[in-house]
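Every protein chain except one is present and positioned as in the full complex.
The chains carry the letters A, B, C, D and E, assigned in the order they are written, with residues numbered from 1 in each.
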Amino acid sequence: MKDLPVLSSTLINDAVRAALSEDLGRAGDITSAATIPAGARATADLVARKRGVIAGIDLAAAAFRELDPTIRFDAKVADGSTVEAGAIVAKLEGPAHAVLSAERVALNYLCHLSGVATATAALVARVAHTHARIVDTRKTTPGMRTLEKYAVLCGGGFNHRFGLDDAILIKDNHIAVSGGVIAAIERAKAAASHMVKVEVEVGNLDQLAEAMTVGPDAVLLDNMSVEDTRTAVRLVAGRAVVEASGNVTLDTVAAIADTGVDLISSGWITHSAPALDIALDVETS
Amino acid sequence: MKDLPVLSSTLINDAVRAALSEDLGRAGDITSAATIPAGARATADLVARKRGVIAGIDLAAAAFRELDPTIRFDAKVADGSTVEAGAIVAKLEGPAHAVLSAERVALNYLCHLSGVATATAALVARVAHTHARIVDTRKTTPGMRTLEKYAVLCGGGFNHRFGLDDAILIKDNHIAVSGGVIAAIERAKAAASHMVKVEVEVGNLDQLAEAMTVGPDAVLLDNMSVEDTRTAVRLVAGRAVVEASGNVTLDTVAAIADTGVDLISSGWITHSAPALDIALDVETS
Amino acid sequence: MKDLPVLSSTLINDAVRAALSEDLGRAGDITSAATIPAGARATADLVARKRGVIAGIDLAAAAFRELDPTIRFDAKVADGSTVEAGAIVAKLEGPAHAVLSAERVALNYLCHLSGVATATAALVARVAHTHARIVDTRKTTPGMRTLEKYAVLCGGGFNHRFGLDDAILIKDNHIAVSGGVIAAIERAKAAASHMVKVEVEVGNLDQLAEAMTVGPDAVLLDNMSVEDTRTAVRLVAGRAVVEASGNVTLDTVAAIADTGVDLISSGWITHSAPALDIALDVETS
Amino acid sequence: MKDLPVLSSTLINDAVRAALSEDLGRAGDITSAATIPAGARATADLVARKRGVIAGIDLAAAAFRELDPTIRFDAKVADGSTVEAGAIVAKLEGPAHAVLSAERVALNYLCHLSGVATATAALVARVAHTHARIVDTRKTTPGMRTLEKYAVLCGGGFNHRFGLDDAILIKDNHIAVSGGVIAAIERAKAAASHMVKVEVEVGNLDQLAEAMTVGPDAVLLDNMSVEDTRTAVRLVAGRAVVEASGNVTLDTVAAIADTGVDLISSGWITHSAPALDIALDVETS
Amino acid sequence: MKDLPVLSSTLINDAVRAALSEDLGRAGDITSAATIPAGARATADLVARKRGVIAGIDLAAAAFRELDPTIRFDAKVADGSTVEAGAIVAKLEGPAHAVLSAERVALNYLCHLSGVATATAALVARVAHTHARIVDTRKTTPGMRTLEKYAVLCGGGFNHRFGLDDAILIKDNHIAVSGGVIAAIERAKAAASHMVKVEVEVGNLDQLAEAMTVGPDAVLLDNMSVEDTRTAVRLVAGRAVVEASGNVTLDTVAAIADTGVDLISSGWITHSAPALDIALDVETS
Partner (left out) sequence: MKDLPVLSSTLINDAVRAALSEDLGRAGDITSAATIPAGARATADLVARKRGVIAGIDLAAAAFRELDPTIRFDAKVADGSTVEAGAIVAKLEGPAHAVLSAERVALNYLCHLSGVATATAALVARVAHTHARIVDTRKTTPGMRTLEKYAVLCGGGFNHRFGLDDAILIKDNHIAVSGGVIAAIERAKAAASHMVKVEVEVGNLDQLAEAMTVGPDAVLLDNMSVEDTRTAVRLVAGRAVVEASGNVTLDTVAAIADTGVDLISSGWITHSAPALDIALDVETS
């Protein structure tokens, strides 16, 4: 597995504080306040209920520690690890009130991000026999882009653009508005910073051929058939990175990868990945 | 369909601005800046690619208008409506640059929330022959709770607690820490404001019988069999609201509802609902 | 005294930082900068000048520590304690500049919240021979609701709603708009989450009788005479929580409590409680 | 009455949004949502229940308009006006839901600030036969300083320092730490910007005489007797502004003013002023 | 002149509000409040006192309109225009108090950004006979990066990276830590997204030759002599973008450009550009 970037502590802490504020509201955890005796402590395990790839352990740890810095949080696996159903992801011990108050926020991050990582890993596994990379899109949950893109890395995928400002990706709509694929690419290359790459989306082989005459850095084959995709790879012949998108599922991804494309992008891994079922099992002490 | 609450404009605008900031970064939409001629306008449709229930139209509208207040956004359906594949959700017209720059944020909200509404509606449809309500949980995406709970309403569901502070829900962990179900309920009733209800989670019929001796407002049957659930409903006999949770799927929900429970809660509708596929089709003008 | 909830450190720190920023402005404490020699230290006592109930010690401590984490702050009494005039609330020691710069913010929180607690305790003492609870309202200082409601608890009172979203309280205006008390209650019960209680305000015995036919969880007797209040308690006969409001003063509260009501709500304890006089006495070291 | 400053719309809007967010929470006004029929409108009056001086009308107006910009808010009196019990402060008309949802926030600002103005005006009236000005202190509610100081102006008072950074006020503690009153003043005058004045607090006539040898811009007589205060005014003889503080009540303030002091400062007008009773009376339309 | 991007209104408004808050403090513009009669209006010109290139007109306009939306602001030149000393940049008319209160913030933005644009334009003019572009760096004023980079565009320059996250630029320190230039480039190309370019800084011709064996997208010649720079351009021979940095002044820039480099980067244009002298001349009306 490749190295994972380190999430900044500022990002983690800001995220966790906002989520705790959303959950605790004005009056805080009134159930724990009412029912837990003063001084009660809890020992607990974060346990995976299903097989999957873990992402977001630092966020879970931060949620507990934000409510009580004395909570001991002992991660048993690292982000990016595949765990089996029943595996202990982390053990923790501390004041029962704080442990139970932070539980849901910790799990909401951990289950969501591990869900993204697990979905990514499922696609990655099916293309492992090829050189194709699974990449994400900007189809992320508002407010969660950096975290979801981190989870994609945890699942073995790669990141595409983080936003509208860090690369040029000319889509069908831009082409229509700017007077054709050649004009669009030429305008883009003239305007772009020397550090910005230009990718162009094409919908068929003719458009691809036209685009290749003006040298884009990458081409995005949108919703093309496997057959056309294979032809496209031959047509590009290494002169640009070739990305395929559209109709990417667990069933189709291997065939797409077999065409020789460099990248296969999937919105599903971020916008529709089911959460990984992870729970907090508490024993009192 | 029941009346939907009105999302506050402050909430909508803050959400949309944060998401646009996340997508536009420091340098903004460099593709549109590079490729779209000054003054170019666009007419576009938001089109559902799949059948589903719409939620989040006001967020989509706000995303476009935030980037250019002159964009005309004409909603063709209201939140809570079921649309067929191919249906036009909204028509819009305005400066091409602003339309394309806001597209992804508008869709990220609309597709995600419509996904939640659609998943909710699927469960609701299967229990329509009973009096059972589908309710949500606190298993929401961090930062999106109010919006996701609104989407649950759009799908015909009902809302459970919005946070830890607005009702008492005594779970197994609280019971363990506080010395038994009776002690926990009694402590909760003594501590609670007169406007706060007390619900208790039980895992079997014995625990339920014990809990009922001290009069909770509601009981949550956690992961009990359909048979035991039916017995539980008889045992409670209207003295408390009965909620069932655990193993709630499209296949099982009708049988659970047939037991006579009042509420069936599902985390799946918020944490794992696939996004509804909605796209922006642009024609230039 | 009942257990007090623990104020979250995030809430405390955010509050204290905002108040320090308001007081220090852009240029900071220019008096201390000009007059206090480098390295000067101060030992000081927080001293109550009047008898009262203390609330907000953690905020005072946080104000000093925010400006200099090395300041030692040694609380001599806990929140909720009654202190006599002259009592030392806390002792502290540290760099003189930081101690004097934080003084006013620390005292502004401590005196205000202790004022709320003291006012509450005065009402509570007068109803101690009954089962009536003193409860607060939403008539709080903007931005201070959670803190003021905490201070009410410190004074022996109880909390009513924290906001418009955590319970249904149908007031005269809602009744007028919705077509009568019965219609309003029925609409509320149909719409409410199963975890939300419904209280209705009534202004006379006829309206109370009408309301009781549709089973509210609580009734609020608004500005009714002591005589009518006593009749109302008999009429309700335990079927709902009975709350009295209006004309609640130190002189009247005992008579209201003697009617047998469950709750007596007072806006005065939060919106008009005089600050408790607490001062910082410094000796140089 | 002197001209009042105009509160900035940014300050007003930020204040009102924060307070509405505090009151509406995550789920909003669930009572109005449940009970008010769609399309219902309300006509209402803001009515003073007691005699007093009004402050904060623009905040009240902003609270209503923030929830619905179509609400018509027609102020009947201006900030700084004295109204009798029963007077209509403003009339308003708009969607009933928005009117009732904003009511409490509008009143919390209006009643609190009018309370400050009313308390100030009471002191001002008692010193009207002298040249003494009533001034405020930094003993304000955290987060409300600018608004409370504005309310002091509405009541006919004047403002002292807005914070630690806009003037030098050497108190007893600074004197103790810096080695005497002369040293403290000299250090202050050397360090101060040419646009900053230096005031020094003295506790007796000897200290005053000592201070006057080094030319402060103002002297603060702290808790001195009326007799000593009169002597102090003679001693200063116009060479500095003379301010009195301590034991300033409605009963004592006239005597203090009669000594010839220029300023009388009161913390009571901001930290302990009872709210002015103003209510919203709705009639449906 | 090339098209300029449109600064987002959110960015402009947030920037202007923060700056006004910094200038107005808690008590606002006390000079205007004290001296300007109610209702007084002002007509004024923004006048350039020196020749230069204008940038930031929309920020100036927003500063005035933020304080009073009725102020008419009529720009006489567009961003990117060169103006002579004495030229009127904009005319404005409105309430005198608001005009004078916003003056300094409007000018602080306009003079600073026009200073950046003017400095950039001076370099650009000296290399106009070559194909070299003047580009900026990350040596910007904290908090002002997007605005300063916009001003660089106004001056005819081009933008380099907006931050650490939008391209890979391997500097000498990275090379040292990662075991040599070849290893560093290879690691970067393996890790990079397909949309990210890789530039490498080299300090001499040997290091350049080594770097070119592994195909970077761009090379940065750091502080190399004009002679070596010319050799470097020949050595690269179009296989990578060539950027020169170090010792770039008005005197040296033409010679550097004459070597055939593609880009010349300058920190001076953002971190040391003198403000352009623009003033507000008011006539009363």
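Keep in mind that, in the parts below, contacts are C-beta pairs under 8 Å (C-beta built on N, C-alpha and C of every residue); 3 or more make two chains touch, one makes a residue touch a chain.
Predicted, not measured: the structure shown is a model, and the values here were computed from it.
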Among the chains presented, those that the missing one touches: A, B, C, D, E
Per the touch definition above, residue among E:Ala27, E:Ala48 or E:Ala151 touching the missing chain: E:Ala27
Residue among E:Val53, E:Ala188, E:Ala211 or E:Ala257 touching the omitted chain: E:Ala188
Footprint left on subunit A by the chain that the document does not show: 3, 5-6, 8, 10, 145-146, 149, 159, 162-163, 166
Positions on subunit D contacted by the hidden chain, ascending: 2, 133, 135, 158-162, 165-167, 169, 191, 193-197, 199, 217-218, 241, 243, 262-263
Residues from subunit B at the interface with the omitted partner, ascending: 22, 25-26
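Note that only the chains that are shown with their structure count from here on.
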Between subunit A and subunit D, the fewest steps along chains that touch one another: 1
Set of chains whose contacts include both subunit E and subunit D: A, B, C
Centre-to-centre distance between subunit E and subunit C (centres being mean Cα positions), rounded to whole Å: 52
Approximate Å spacing (C-alpha centroids) for the pair subunit A, subunit E: 34
Overlap residues in subunit A, where contacts from two or more other chains coincide: 22, 24-28, 33, 162, 165-167, 169, 191, 196
Touch-based graph of the chains, sorted into line, ring, star, complete or other: complete
